[in-house]
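I have a structure I would like to understand better, so I am pasting it below and will then ask my questions one at a time.
What you see is the complex with one protein chain gone and the rest in place.
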Amino acid sequence: MSEAMDFRVIGTRPVRPDGVDKVTGRASFGADFSLPGMLEGAVLRSPHAHARIKRIDVTAALGAPGVKAIVTAEDFPSVAAGAIEGGEGGGDFADLAGNVIARGKVRYHGHAVAAVAAQTRAQALAAAALIEVEYESLPPVLSLDAALADNAPLIDEALKTKGLAEPATTASNLASVIEMGGGDLAAGFAEADLVVERRYQTPTVHQGYIEPHACVGRWVQDDQAMLWCSTQGAFDVRSMTAKVLGQPVGALKVIPSEIGGGFGGKTTIYLEPLSLILSKKSGRPVRMVMSREEVFRATGPASAARLDLRMGFAKDGRITAAEVTMAYEAGAFPGSPVGPGTMCVFAPYRIANFRIKGLDVLVNKPKAAAYRAPGAPQALFATESALDEAAEKLGLDPIELRLRNAVEEGDAAIYGPKFGPIGMRACLEAAAKHPHYLRPKEAGVGRGVAVGFWFNVGLQSSAEVHINEDGTVTVIEGNPDIGGSRASMALMAAETLGVPYESVRVVVADTETAGFSNVTGGSRVTFATGMAVVEASKDIIAQCCSRAAALWSTDQEMVEWRDGAVHPRPGVNVDAQPLSLKDLAGQAGRMGGPLLGKASLNAKGAGPGFSVNLCDALVDKETGRVEVKAFTAIQDAGKAIHPSYVEGQLQGGAAQGIGWALNEEYVYSADGVMENAGFLDYRVPVASDLPMIETQIIEVPNPGHPYGVRGVGETPIVAPLAAVANAVSASAGVRLTELPLSPPRVLAGLDQA
Amino acid sequence: MARVHVPFDLRHLAEGRAELEVPGDDYRGLMGALGRRFPALGQALQDDKAFVLDGEIIDAPLLEAVGPHSEVHFLPRIGGG
Partner (left out) sequence: MKCHVQTQVNGEAVEFLCDPTATLLEVLRDTLGLRGSKEGCGTGDCGACSVEVDGALACSCLILAPEVEGRQVSTIEGVASPEALHPIQNHLLKSAGLQCGVCTPGIVVAAKHLLEQNPNPSEEAVRYFLAGNLCRCTGYDKIIRAVLDAAAEMRGEAA
């Protein structure tokens, strides 16, 4: 295993292969692509949060200047229900199709109703405004309470709750119920010396990627179509779009652009089917680009959540029982991440007696999309806040309290299976010894601790490794590079093949060039696609060994790969110089043809990722403003392939989590219109809001990966919510349980203190 | 026989049992035996849950060999961001 491994290039920090393109503005993102004769598209969106569509009249719009095509739901086939597979949690194809364009009903303000293609964007927008839509407005359902109330207006009249012991007979806004449990809850609480019982709430937030969704669709008369788009998964775009359009997967080619952030929000489709049907009707390529306002109103977001939590503790800090009901807003279609939320909520701890109930609830807001560790930040905000309160009341150090309950290798996770090697304890021990934790706090500053957890996933990946005639290497894979993954792939290929990092180029290819790969998400790319790259490299090594053995007229067992070359095994009596990759590539044509390695796999063995975050925060008691004075993120990466980009994940996740904790939220009017659909009013952290974010990478190798990698992309956003809230609560002197901790909410909390 | 842990919220489909001993050499055999004994449970597991064999989440199970001492769990499906 990698603990004993001596790495040559893994763990170094080279410049990423696509770096120069990205610092010079050459890199081509979603909106940067164009084709001759291309039209510009625009979407007409619902002005109501909830309404029936009575009639759509496009006559006037069709006659407007420059207009070439208009589409409505009538232009799309009906799509049968069926689960969406492959890395996108929760979801159904019929709902996906209904979210792309409203059918019969609009379910949220901003829901797409029609789309226009015209010669210019201005013409398309002007024509969209001429489309006449007659609505019958319905009362909007905007909160969990409103959605779950008796006689609540139904968002989907056919929706019956799944997961009930007795099948539901009537429709409701409750899409599903998940329950887990174990032990004896009553006995566990009876044993408790302290019970913490609170309601915790988190708002609707957006992933906030800086690049809006964008695509160009081109449909030609033989029904072959091409899509250029910004996405976390070209193959997922292909399968989803083909399904929504009722087309064979093989008729659609998806070419991923560089991607300007996604965080889970670009694992689904919005504009892609619209641009293709507009292209089909107009006979021209059609580009569609969302405005920032559209991004807020119609994409993402992450579910708002409410957790009613009760935890019992013995005097020594042992958790005796834990119970939680967690309700997540799914948005206008079923599929919030409450399922993973129920599995994460108590995952870092040994708890014998527990009961967990999860509710997936429809509201008239955009359909929730994945956002970094979907479901976990909301869940662990509650648990980690309760633990903090317990530590305070029991007079225990918050890290010590967690250590006394921490899961270890061999423990059964609360959701069932046993953990392999994990870094929970190592992260806590590192936190306890960290200079940040040991240094004195400034006056008035509160210090918060919290743990983060995410499963990480494997899924399907493919890779090809081509050895060029001079021994340089081309890696072809299908996962868009969202944060430096080309560098990680190149490092793993270089390590395996024994060649310099600089001699490896990595190509992120389209759906007809790369082998199938699931989405760039689930913290899976360095793990699973990396594993495919390593295996494809090993395929090359096997071919090199076979060729060298043939050249030396010996058996393959008599040779070995070492230091980037084939050598006769020690003791084997062959009079031969080692043959490097370059030597063999140079005469590949005489030895059976080009060296081409490939691998495809459905990766197993994704190791869970644990983290501990430390936050120092100062509350201004006059204004309620919070200043984050210091922040440290400690996380188990298994093995950091490129440590700078691992640190970057920790820092970026911390910043997003700090935003979630302090500023970010969707603000709705009473009629369901988001009132802050822009970066001025939906305030993501800016450079002057944050301190330097210290990082410490823990390496507990994952035995499921050849180099010990575990995914690192999602865990970083989990712990900051509670780390910040615990620090703010300590500084304010009052326990704050509803995010965001914006000045008005902090002031209200101070008033109650 | 493998030990199958019945999800808490589906135990009503298995006469209230938390664990079942189920024969079968692989996923298909296991699910076949389970489905014959508790048809509604078998269907619900296939529709709504992810298959976990000896601690390993299997994204798309079919041919996975199930050992005589295997532990099988079923979990809510996990998406990723």
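Each chain carries a letter (A and B) given by its place in the written order, and its residues are counted from 1.
Please note the rule applied: contacts are C-beta pairs under 8 Å (C-beta built on N, C-alpha and C of every residue); 3 or more make two chains touch, one makes a residue touch a chain.
Since the model is a prediction, treat every value here as computed from it, not as a measurement.
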| item | value |
| --- | --- |
| Visible contact partners (per top-of-document touch definition) of the missing chain | A |
| Per the touch definition above, residue among A:Ile84, A:Leu271, A:Ala431 or A:Ile482 touching the missing chain | A:Ile482 |
| Among A:Phe263, A:Phe354 or A:Phe381, residue touching the chain not depicted | A:Phe263 |
| Touching residue (missing chain; options A:Asp32, A:Asp308 or A:Glu560) | A:Asp32 |
| Hidden-chain contact residue, picked from the options A:Ala83, A:Ala122 or A:Ala753 | A:Ala122 |
| Touch list for subunit A against the chain that is not drawn | 13, 15-16, 18-29, 31-32, 34, 122, 207-212, 258-263, 289, 291-292, 482-484, 642, 644-645, 647-648, 651-656, 678-680, 684-690, 692-693 |
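By our rule, only the chains that are shown with their structure count from here on.
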| item | value |
| --- | --- |
| Residue ranges of subunit B in contact with subunit A within the complex | 5, 7-9, 12, 47-48, 52, 54-60, 71, 73, 75-81 |
| Residue numbers on subunit A that touch subunit B, as the complex places them | 83, 85, 87-90, 162-163, 165, 177-182, 207, 262-265, 267, 337, 339-340, 342-343, 358, 370-374, 415-420, 455-460, 519, 521-524, 602, 604-606, 713-714 |
